[in-house]
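Every protein chain except one is present and positioned as in the full complex.
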Amino acid sequence: MRPFAYQRATDVPSAVAAGTGQAMYLGGGTNLVDLMRLGVATPEVLVDVTRVPFDTIEETPGGGLLIGAGVRNSDLAAHPLVLRNYPMLAQAVVAGGSGQIRNMATVAGNLLQRTRCSYFQDITKPCNKRVPGSGCPAREGDHRNLAILGHSEACVATHPSDMAVPLAALGAVVNVESSGGPRAIPMPGFHRLPGDAPERDTLLRPGDLVTAVELPALPFAARSRYRKVRDRASFAFAVVSVAAALDVADGVVRDCRIALGGVAHVPWRAERAEAALRGAPATAEEFARAAEAELAQASPLPRNAFKVPLARNVLVRTLLDLTAREDLTAAGDTGETS
Amino acid sequence: MTTVAMPNVGSALDRVDALEKVTGRARYAYENFPADLAYAVPVQATIAKGEISAVDVDAVLQLPGVIAAIWHANAPRLAPRNGDPELAVLQSSRVAYRGQYVAVVVAETLESASEAARVLRVRYDADEHDVELRPGHPGLYRPDHVNPYFPTDTEQGDPDAALAAARVVVDATYSTPAEHNNPMEPHATVAVWDAEGLTVYDSTQGASNIRDTLAPLFGLPPGSVRVISPHVGGGFGAKARAHPHVALAALAAKQVGRPVKLAVTRQQMFAVTGYRTPTIQRVRLGADADGRLTAIVHEAIEQSSTVSEFAEQTAVPTRMMYAAPNRRTTHRLVRLDVPTPSWMRAPGEAPGMYALESAMDELAIACRIDPIELRIRNEPDVDPESGRPFSSRNLVACLREGARRFGWAGRDPEPGIRREGGLLVGTGVAASVFPVYRMPSQATARAEPDGGFTVRIAAADIGTGARTVLTQIAADALDAPMDRVRVEIGDSALPPAWVAGGSAGTASWGTAVVRACEALMDVLHGRAGDVPPEGLEASADTTQEVRAQRRFAQHAFGAQFAEVAVDMDTGEARVRRLLGVFAAGRILNPKTARSQLIGGMTMGLSMALLEESVMDQEFGDYLNHDFAQYHIAASADVRDIDAVWIEEDDPGLNPMGSKGIGEIGIVGTAAAIANAVHHATGVRVRDLPIRLDKLVHGVI
Partner (left out) sequence: MRVHIDVNGERLAADDVWEGESLLYVLRERLGLPGAKNACEQGECGSCTVYLDGLPVCACLVAAGQAEGREVVTVEGLASGDDLDQGLDEVQRAFVEAGAVQCGFCTPGLIVQAHSLIESTPQVPEDADIREALAGNLCRCTGYEKIIDAVRLAATRKAQNKAAQKKAPR
């Protein structure tokens, strides 16, 4: 690991003051420490923010939730208001990592996870995301797990977070503090598509510190679900995942929120599918039509074309489950193949 | 040979070293801290083929804590005469595969050494590499023999004519990927030189073997090398021979004149500690309308490195599984610019039986015969190719017992019709086999003046339970209670012994232990039980006994049953039930044995559904070289799993009456699961692993 200066922040101002230049913030460390050991992340200054007191979850006046950036994944998934009002979020968090990882990993760290693309993680190989301009071997090489939507010549990486998928579906807002003052960046839009600058995962600028994530009030999200498809029965990154909330009255979709994971450089808000569904009958045919509408823009690579029918199927299945099941709780995928 | 009466043997006793392990006190190789130690971190080649032109040693010597940076230009010379060329570390400028060691950095702390290794600049003249195993590769050749000493090819009758004339023919090509052993403990070596010679604390399956490898390499007599490895965190074949890091650690320690610790990282393990070769196997079965085989042809191609030849015995089990008058097996190898493959649990049998037992399932369907009945119909009376009698062969009993326990009767063979909600459900069966080996070993048994006994043998307990089972065997042979018998293993200073490999550990070591104990009992009887203050010792060497053994065909057999559920939307296949029924002679400790068998079956499940080392064609390395990307089964993948055995009394084996059980559990599991997936979905997956991308199109 490259030597660095270590600083321990005790509050947001001291963190932001320390977070200048080639500094990085250390939250749970479950991704950053690994990347530093691999030589992928080489901060000159590491600002430890694990003692900054932004680890609470509060109800907002509008009926939403304000989740501190340092809230541990395990606390987030177990919070009664998250379980009741946003079950897909609790399910997604529980579906990520292992118990040990969730005990360390934070909300901000989860949002800022780097891609799990094999080439990105191996410093002996080119990668435009790690070394801009060095090339993307994944396009010709192994890309089974990589993007089918929104990728570029420069990068076909996927965002690995489970948590970010329901956050994108919910339109959560990321609160950021910096030397220039606070900002609020809505999701989707916080993460960016790779374009010709895949080294930038998000709209954050150097020194920006994520302080909280705000969830809007969305009553029908109490009926929501996260379905994660993975190669191993547990403790594996998503091949494809779906977060969906559905508001159905009299057999008609009044409103919905849908996002896909494992398919793009960002947690992919399925806006076309949502548009196709609003006002449509809540039927399998319409769900399939909506999924097709979203995935019509997919441009799979030779070895990940299976993700297109997979994403379609999972999206349709999740929506069907939401219309069929009365008792959706944060228990998440209890099915045999979850 | 008669088996001795044994009150402890056969009992489900707790592991004698379990207390040390659950409290964290068991010491593994890297957990030795000799005074003045330094840390070594290897540097691996970043090209797959070519020459090292320069290494910028001076730059890293400036870094804090760095003691030395060693490469072929400044390394001590080794003497790898007639030995494994992989062990000639830092002896030449040639790079034969990506990840090969090209240098090693030694520093005061692990972090200093790691950072120096990361920034050490190595310059190469790279050549074009070829890392792709493919049918028709121009480099395919016929090796002189296959591992360990089997004929490369065999043929009887006229298989081509028999296939042409057969009423039913199955002709299918199966492929298995490279797989990595991935024991939980990464390989680690602590090397200490002193006036006496070299001591290494090593994570190994055979201390005697490592000593005998290291001594000539460093120009030492065997007595000047000592290898100590009381606890080993798994091996599965990956620690059955010295891999290059052992030589590298000893070389680095010699160069810097200090003890050196070297742990191979999980990522590094994918290049330098062996793996299972990928295979491409064409199997052709010819049968009459009743499913009686008239021809069996099994042709395998595999890879090895340009450094050394490792030719796996993929098609060898096909030589003895089923009766057929016309038969052929072949092995062809291509030497690629890849890491050197080696043993991984059930080399040969694991991939070979996946192909053969998948083909048998395909034949059963083609003949409209129940797959268990098909196997029973083709049961041979004697070993089909050698004509030798089997000392015991209870495959049919395993199949029948398994069918009874699993609820096989009444199974509808029609694929793709059992729906449970959004799941397709199916069941499958496959046969399992592993040969019985026994190798020469030595042991001493000692009566202590306090009435206790000490038994010494350079055996290894890599998690098998060897320490426990040898204690049981010794206690019974000495007619003493378990707690009066102390068994010392894991040290090359003890009487030399066979490695924990080939499922032959217990048979080989147990024989030596029994003979040493018998000799001691003779001495004791002669003295009317009197033990002098200095104690009494007797020893045994089983070389003659093992060589004189009558040549039966000796194998353990088993039957694997699987039930799978496949998600119709996603193609996710999960194993609901897995049952193995085995016939493996006398089971010496049901508790440790069941764990071994279930563990092997779980590795077979993992092989079936998850494991694949992906060769990166552009860069020439195994791309997914960590546990996040190379999936092994986690606890959530295993649901209802059980291993049982049938009574088998085979006096022709060894004094314990046992057959090896370390490897048979993995054999046939992948085929049983693949057959169950076909039964569930109608999709026949002929290339492992069975991941959802191979099913998602077929099930919707």
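When the chains are written out, they are named A and B in that same order, and each has its own residue count from 1.
Following the convention adopted for this analysis, a contact is a pair of C-beta atoms (placed from the backbone, for glycine too) under 8 Å apart; a residue touches a chain by one contact, two chains touch by 3 or more.
Remember, it's a predicted structure, so these values are computed and weren't measured experimentally.
> Out of B:Asn147, B:Ser595 or B:Asn654, point to the residue that touches the absent chain in the complete complex.
Considering the complete complex, B:Ser595 is the one touching the chain left out.
> Among A:Asp34, A:Glu292 or A:Asp321, which one is in touch with the chain left out?
Candidates A:Asp34, A:Glu292 or A:Asp321; residue touching the omitted chain: A:Asp34.
> Taking the full complex into account, find the residue in B:Ala512, B:Ile641 or B:Ala674 that is in contact with the omitted chain.
B:Ile641
> Considering the whole complex, which of B:Gly10, B:Gly197, B:Gly234 or B:Gly682 touches the chain not shown?
Only one listed residue reaches the unshown chain, and that is B:Gly234.
> Out of B:Ile462, B:Val581, B:Leu623 or B:Leu653, which is the one that touches the chain we can't see?
Final answer for the missing-chain contact: B:Ile462.
> If the missing chain were put back, which residues of subunit B would it touch?
Residues 12, 14-15, 17-28, 30-31, 109-111, 182-186, 231-234, 236, 263, 265-266, 462-465, 591-592, 594-596, 598-603, 626-628, 632-636, 638-639, 641-642 of subunit B touch the chain absent from view.
> Contacts of subunit A with the missing chain: which residues?
Within subunit A, the residues that touch the unshown chain are 1, 3-4, 6, 8, 26, 28-30, 33-34, 36-37, 46, 48, 50, 74, 97-101, 103-104, 233-235.
Following the convention adopted for this analysis, only the chains that are shown with their structure count from here on.
> Hey, which residues of subunit A end up touching subunit B in the complex?
1-3, 39, 116, 118, 122-125, 137, 140-142, 144, 229-237, 239-240, 306, 309-310, 313-314, 316-317, 335-337
> Which positions of subunit B touch subunit A when the two form their complex?
Contact set of subunit B toward subunit A: 46, 111, 114-115, 118, 422-423, 565-567, 569-574, 576, 609-610, 614, 616-619, 623-624, 628-629, 631, 633-637, 691-693, 696-697, 700.
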